[in-house]
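Heads up, one of the protein chains got dropped from this complex, but the rest are sitting where they should.
Residue numbering begins at 1 within each chain, and the chains themselves are lettered A, B and C in the order written.
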Amino acid sequence: MRVGILTGGGDCPGLNAVIRAVAKSLIHQLGAEVLGVEQGFLGLIERRVRPLDLRAVAGIVAAGGTILGTHNRADPFVYFGAGGRDVSDAVLAYVRELGLDALVVIGGDGSMDIAHRISLKGVPVVGCPKTIDNDLAHTDRCFGFDTAVAIVTDALDRLQTTGQSHGRVMILETMGRYAGWIALEAGLASGADIILIPEIPYRLDEVLRICREREGRQRFTVIAVAEGAKPQGGTLTVHERIEASPDPIRLGGVGNVLREQLQPQLGCEVRTTILGHVQRGGSPTPFDRVLATRYGHAAAQLIAQRRFNRMVVLRGTALDSVPLADVAGRNRGVPADDPLLQAARDTGVSLGI
Amino acid sequence: MRVGILTGGGDCPGLNAVIRAVAKSLIHQLGAEVLGVEQGFLGLIERRVRPLDLRAVAGIVAAGGTILGTHNRADPFVYFGAGGRDVSDAVLAYVRELGLDALVVIGGDGSMDIAHRISLKGVPVVGCPKTIDNDLAHTDRCFGFDTAVAIVTDALDRLQTTGQSHGRVMILETMGRYAGWIALEAGLASGADIILIPEIPYRLDEVLRICREREGRQRFTVIAVAEGAKPQGGTLTVHERIEASPDPIRLGGVGNVLREQLQPQLGCEVRTTILGHVQRGGSPTPFDRVLATRYGHAAAQLIAQRRFNRMVVLRGTALDSVPLADVAGRNRGVPADDPLLQAARDTGVSLGI
Amino acid sequence: MRVGILTGGGDCPGLNAVIRAVAKSLIHQLGAEVLGVEQGFLGLIERRVRPLDLRAVAGIVAAGGTILGTHNRADPFVYFGAGGRDVSDAVLAYVRELGLDALVVIGGDGSMDIAHRISLKGVPVVGCPKTIDNDLAHTDRCFGFDTAVAIVTDALDRLQTTGQSHGRVMILETMGRYAGWIALEAGLASGADIILIPEIPYRLDEVLRICREREGRQRFTVIAVAEGAKPQGGTLTVHERIEASPDPIRLGGVGNVLREQLQPQLGCEVRTTILGHVQRGGSPTPFDRVLATRYGHAAAQLIAQRRFNRMVVLRGTALDSVPLADVAGRNRGVPADDPLLQAARDTGVSLGI
Partner (left out) sequence: MRVGILTGGGDCPGLNAVIRAVAKSLIHQLGAEVLGVEQGFLGLIERRVRPLDLRAVAGIVAAGGTILGTHNRADPFVYFGAGGRDVSDAVLAYVRELGLDALVVIGGDGSMDIAHRISLKGVPVVGCPKTIDNDLAHTDRCFGFDTAVAIVTDALDRLQTTGQSHGRVMILETMGRYAGWIALEAGLASGADIILIPEIPYRLDEVLRICREREGRQRFTVIAVAEGAKPQGGTLTVHERIEASPDPIRLGGVGNVLREQLQPQLGCEVRTTILGHVQRGGSPTPFDRVLATRYGHAAAQLIAQRRFNRMVVLRGTALDSVPLADVAGRNRGVPADDPLLQAARDTGVSLGI
């Protein structure tokens, strides 16, 4: 038996632990030969694979990034390197040439969509979900998310001491374009005073009210804001300008917009920090290493059971799987009745409304 | 409304986050007055409480230990300070005197048993489970456990580099007298070669076989062994001596026994480290802070709903509760068919059998 | 004996360890009464002090920030709160009223200047240097710097894995307006490929050359750039615009300028992260806690010896002191012949020239 593995989309702590668990399980259980595809789907297009034996995956459980490399935009159905042409037939030919009995695709929404379309062309595929934002439908918790929350929490802990010493409003902008899980969990973990997420458009006057109230008593305020958070209604000129910009990070992001809006109305200083890529790099937390190992093991089990064109998912504490056909294009934001939101509210955290 | 809180049994990262969430929720939601009972049930016996207002619980979400103090052996039904007499009536009188409408007991198996018996005397109690070993029945994951796994994983990561450099067998003895969760998860997270847990009596010859095989190739071996792990059958003279000892840590523990058994049979050096109390101290991981906050909030919700004599539990991703009457004396070891065990085996980890 | 302590300027990990060591030393050695002045010199102006007994400084050695609070702009000689008037006579009166036998000022360049001028008015002052950038003249290493280097190194380690996985140029902008110590040490510690510091104006074409060369082979490049780094000569329109801006962080900083300059010339993606305030918050490293304790102890010793109007300094491994009169306005950048620069160059790190 011969199995290929690739990692697609943005990198994420735990990818190597998944790769290792898939390879080790297939080799130990099935005596399979495992091939690593380089740089996501690009490796299938550009015909770059390498053998993944036990030696190749030794000692990588704690390593950040992906030993296979990844690529954000390589889609065989609309290949940027061929002027947007569909090169999926060539990919199919390459998969057959390699004699792959299965292909494991570790990736996010976009990668699962490609995986699904490749499976329709006859490649036996097993998907493994990857999203640092924890916003994939069907699965309760993705590897990488715990690490991101840990990094953001550490930053919030640090900002709190500096905010406290200077009597400032400290804003931390976190990842999360469409889902606020990182800001919400890290905000709760660090005792942030205000948490703003995309799912709950905030009221600027409410944010101001809290900052002023705290200025009088505790003298400082910590705000965790997801990059996709938006104010309610109105003509959001500055914000809209940034949204429309080709490069929002360069211009500022919501963290800086919020600062510009708050600063003129407050006596104390307002400061913004944007963590950026630091949130997705480096060694995964032990929690993520175990979870990634379980995902990888479950993917190998699907192959052993010849249950293809499915994606492994976590439901509660158990790993399960769903058809790839059901996955595409479905995201999971923080629902309005999420118990974390209620816990936040009831313990005195403002959600900006 | 007036509510008391106490923390009983061994300390555990996340206790302060629970205390904070209970107090904040009760104050914000119900306008309750919250009293902190000092040193677990001892505070109820010795009549030591103090007010827990918002200021008292500010900034403690990340603090290790418990601001209330705790006590391992204070049982009002068999009070060591009164020659083992039952002083529960005096405790009941004190609770009435304080005018407590509810008592939140954060603790393990033993504390829940006392909490249940106090509830039978008419005190409205809400329990919150605490076990660093993650071995309480009814609940999927306890706060503190993730932190312990993180500390043990960090130690295993460190031992691996030193084992690799010297070509040694490195043994790490972890907490876990009756359940192997910590050794199992930390072992998986760090890529340990052998994981020995109480639930699976190990075969010494199998452990030896792995060490020898690795001595030839990778040159080093990392073993995570839970303090309650035991070899299969036979006359375990050394082990039994330690078990019988009043102070097993002083004499050595299973980590040292294992070393004594392996060393004469191996060419390379065998070294043991026993982490001890370090595993339960210090700041909780962000995961544990969020989980502890959720437990505390759920305990406050039970009080708001006047659902007493229940313990909050985690089922999958949701918090729920069970009657205190169902809790006592039931532990949860690693079941033989646990998916983590299968993932360990399939990825080439030896469980010593 | 009665002694006041204040912390001035930006906060810095280790301030609490200094405060604690000063207070403990004075109390244990001299039986002194210690007063904490709130928010730097503002507390002297607004008459806000509080007693610092042993209990008040217990358990703060590892705490980030300053328990006394600090203020960036409070200068009694040009008080912003009085339209820029000189209120130093009132401060002097307050110091006399309090009966202070000495005043310990923990702060940077600006604070030492004020401390010196206050000492000229007759207040017996002892200074303790504080600069996260490590750029104060006279002293070899300041507390807080090691912590900043550790935080930046952790971020660079993380960016390296994500850069490696995606084949990107990752830029990290660090603190350091006038001195490049943080970028230099953290760059060396993390194995950065290019380190750009204010003391060595970089050549953009050289930075490009390295990125291109690595794009061909290693596929990724990590750049540590101090916020004060500048390109050589030329008309630096974008850069100058940012320099002239009242809010450089908002507009982008050198990290973003560099990205804009590199991106069009490279095939791979270029990404910038700006760490910001995270670098100066949170718990100090053990190194900084020991160093801060030594500084605080040395300040107390100067008071015991009645050697006033001096600032404690570190020379090699020994603490010493210099007259406050010699301190003002002298900074210490990375000298051209610094051994760290030579080590960087000789181990293949580009300094952009």
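Methods note: contacts are C-beta pairs under 8 Å (C-beta built on N, C-alpha and C of every residue); 3 or more make two chains touch, one makes a residue touch a chain.
Computed from a prediction, not measured in an experiment: that's the story for all the values here.
S.K.: Touch partners of the unshown chain, restricted to the chains that are shown, please.
M.R.: Output: missing chain touches B, C.
S.K.: Which listed residue, B:Ala58, B:Val278, B:Ala318 or B:Ile353, touches the chain dropped from view?
M.R.: Residue touching the chain left out of view: B:Val278.
S.K.: For the full complex, which residue in C:Val61, C:Leu172 or C:Leu351 touches the chain that was left out?
M.R.: Selected residue, touching the omitted chain: C:Val61.
S.K.: Out of C:His71, C:Lys230, C:Arg259 or C:Arg289, point to the residue that touches the absent chain in the complete complex.
M.R.: C:Arg289
S.K.: For the chain left off this view, which of B:Asn256, B:Thr285 or B:Gln301 is in contact with it?
M.R.: In the full complex, the listed residue that touches the missing chain is B:Asn256.
S.K.: Which positions on chain C touch the chain that was left off?
M.R.: 20-21, 24-25, 28-29, 54, 58-59, 61-62, 140-141, 146, 149-150, 153, 157, 185-186, 188-191, 218, 285-287, 289-290, 293-294, 297, 300-301, 315-319, 339-340, 342-343, 346-348
S.K.: Tell me where the left-out chain touches chain B, residue by residue.
M.R.: Given the touch definition above, chain B has residues 7, 10-11, 15, 39, 63-66, 69-72, 151, 154-155, 157-167, 170, 219, 249-250, 252, 256, 259-260, 271-278, 280-282 touching the missing chain.
In this text, only the chains that are shown with their structure count from here on.
S.K.: Taking each chain's centre as the mean of its C-alpha atoms, give the chain farthest from chain C.
M.R.: B
S.K.: Distance between chain A and chain C based on Cα centroids, please, to the nearest Å.
M.R.: Centre-to-centre distance between chain A and chain C: 34 Å.
S.K.: Could you state the distance in Å from the CA-based centre of chain B to that of chain C?
M.R.: 41
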